[in-house]
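All protein chains but one are shown at their positions in the complex.
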Amino acid sequence: MTTTREVASGATARYEMVVGLEVHVQLRTITKAFCCCSSSFGAAPNVNTCPVCLALPGALPVLNEQAVRLAVRAALALGCTVNEESIFARKNYFYPDLPKGYQISQFDRPIAEHGRLVVGARRDGSPVEVGITRVHMEEDAGKSVHDRFPGVSAIDLNRAGVPLIEIVSEPDMRSASDAGAYLRLLRQILEYVDVSDVNMEEGSLRVDANVSARPRGETRLGTKTEVKNMNSFSGVERALEAEFQRQCAMLDRGERVVQMTMLWDGSRGEVRPARSKEQSHDYRYFPEPDLPPLRLLPEWIARIRAELPELPQARRERFLREFGLATADVEVLTATAPLADYYERLVAAHPDAKASANWVMGEVLAALNASGGSIAHFPVQPAALARLLDLVRDGAVSHSAAKRIFEIMVRSGDPADTIASREGLLQVRDADELRRWVDEVFAEHPVEAQRFTSGERKLQGVLVGFVMKKSGGRADPKRVNQLLVERSGGG
Amino acid sequence: MAVKRDDVAHVAALARLALDEAQMTLMVTELNGILAHMDVLQQVDTAGDSGTAALEQAGMPLRRDAGPPLSLARPLESFAPSMRDGFLLVPRLATHEDAAPEDLE
Partner (left out) sequence: MTGPSAVAQVSRSFQRMSEVHAGSDGLNCILWSDRDGALAAAREIDARADRGALAGMPIAVKDNIATLDLPTTCGSRILDGYVSPYEATVITRLRDAGGVVIGKTNCDEFAMGSSTEYSAWGPARNPVDCSRVPGGSSGGSAAAVAAGIVRVALGSETGGSVRQPAAYCGVVGVKPTYGRVSRYGLVAFASSLDQIGVFGATVEDAAIVMELVAGRDARDATSADRAVPRYREAAERPLAGLVIGRPREYFPPTLDSRLAALCDRALDAMRAAGAEVRDVSLPHTDLAIPVYYIIAPAEASSNLARFDGVRYGARSAGAGLRAMYEHTRSRGFGPEVTRRILLGTYVLSAGYYDAYYRKAQEVRTLITDDFARVFASGVHVLFTPTAPTPAFPLGARSDPYEMYLNDIFTATANLAGVPGMSIPIGRLDGLPVGGQFMAPHFDEVAMFRAAFGLERALGAAAHA
């Protein structure tokens, strides 16, 4: 057992971290990969099972077309080349949640290869590029529950056979934060192309890491270890850091790193070796004889490519170009495709890109965070919000009134105009009415009024405040200021 | 390419088959006897051959992403060796947290 705390921080400075990641992503299909059982979650145990996913004697797999489509969509979005012929293979091992005693996966001819992502920039400005070695299709295993009944493990095969893709990266990452950036971009792309829920907490995205350390300047790779059992992106970063420090300390002591599997313990913040039995793998891969080669027509692949939405990086570049926003704002607005869609529809209806961006990043996201809902089902659709922003621009409602109106819109779904007049939130710009309020304020605050008219200009703000208060916030502050300037003797 | 006792022990472990000493000895002999007949294949020139059967294989037929699921004439409970509350039961597995050694693959 090694904890991160045992290591002197100086050791890590002499070494470079090298990381490659293997990411499993559940594809969002209606049925499982090889049978017609529902792939949905939350059913009673073993309800979503059939002869095929129970591996009853004589049952055979038939591949789900939608799983292929989603895998190809994801692979193309990651810049991969899709193979016109790929082969399924059996990965053989015994485990009670693996009904057939083998997992149907792909081995030496995966569905796609050779992708590349630019996940960020280093301090010197050079891009952090991560190669995608391969994307392959496979099926999920079932679930083993160890704490439900004493002395036995309980097996639920509802998840057995749910389609996955595994995305294997090149060892191109050089720090935990590189890995974090890669994972966040990967998740974002998969969200954009809508192939998965990509939720690490719920297990629809899982990450294993291969990590090694080498002296800075060395070009050969050191011996790697595999780190497993992380359940959040920050967990991945912490686990990588911990394992890297463990390896650095070993190298510093002149020891050799041994290739093995390490398990991350998030609660203790440490990695520890998996027991020896977990180390020896002999999966005896061979081509799955129940499934002929998967052949994809180039035209079909081209059609999937044509159907891809604009990807995050392209969208960010376009937002910068078209809307003149700050980079940080573009990052927020393009975090998810539906949010970026929302923003674009808003700008289409209300062309002030900056004001629109502020509203989306401020009020809209705050309301979404509070409700936990999704932007797609947000009660205030872009056209309705645009109307509210028009009212603000035209001075018909104040900014503070607009915020109140927005709150009511979120709750009721009513149009901004309706709420503004019903709640009396339209700004009063009528000179007579405004003058009457100013007169009343002057009568009620004779001292301040006296000082103001005799030249103490700094009291103007105080008096505007009184007028706003008297008007219930409805007075147009710009007009009130003008009236006060007139009273003070005209500027 | 003679099969040794350790090889048989290794594959028996992979295949989850328990062999006693006598079976182990017999299997070493038999597998060597059988595999000796296979050595003739090493002499065959297969260069230039792709290794995939020249069977004119059609591509894989795919199915639509839709139900209904294949049904069972009798429920899992009627033939599974051990079940409780809908779960299949097996002897306690080792988990990452508590180690009951050899069970974890």
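Letters A and B mark the chains in the order given here, with residues in each chain numbered from 1 onward.
Basically, a residue touches a chain if its C-beta (ideal position, glycine included) is under 8 Å from a C-beta of that chain, and two chains touch if they have at least 3 such contacts.
Keep in mind the model is a prediction, meaning the values are calculated, not measured.
J.: Just one of A:G20, A:P99, A:P312 or A:P477 touches the chain that is missing; which is it?
T.: A:P99
J.: One chain is left out of this view; which of A:I132, A:I155 or A:L484 touches it in the full complex?
T.: Selected residue, touching the omitted chain: A:I155.
J.: From the listed residues A:M17, A:A33, A:L54 or A:A181, report the one that touches the chain absent from this view.
T.: A:L54
J.: On chain A, what residues meet the omitted chain?
T.: 51, 54-63, 90, 92, 94, 96, 99-102, 153, 155, 282, 284, 286, 289-292
J.: Would you write out the residues of chain B that touch the absent chain, in ascending order?
T.: On the side of chain B, residues 1, 3, 7-8, 10-12, 14-19, 23, 27, 30-31, 33-35, 37-38, 40-42, 44, 46, 49-56, 58, 60-61, 63, 70-76, 78-82, 88, 90-93, 100, 102-103 touch the unshown chain.
Going forward, only the chains that are shown with their structure count from here on.
J.: So what's the Cα centroid distance for chain A and chain B, whole Å?
T.: Once rounded, the distance between the two centres reads 39 Å.
J.: For chain B, which residues count as touching chain A in their complex?
T.: Of all residues in chain B, those touching chain A are 10, 14, 16, 57-72, 76, 82, 84-96, 99, 101-105.
J.: Can you list the chain A residues touching chain B in their complex?
T.: Those in contact with chain B are residues 29-31, 35-38, 44-52, 54, 62-68, 85, 92-96, 144-146, 148-149, 151-157, 229, 263, 274-275, 277-278, 282, 284, 291-295.
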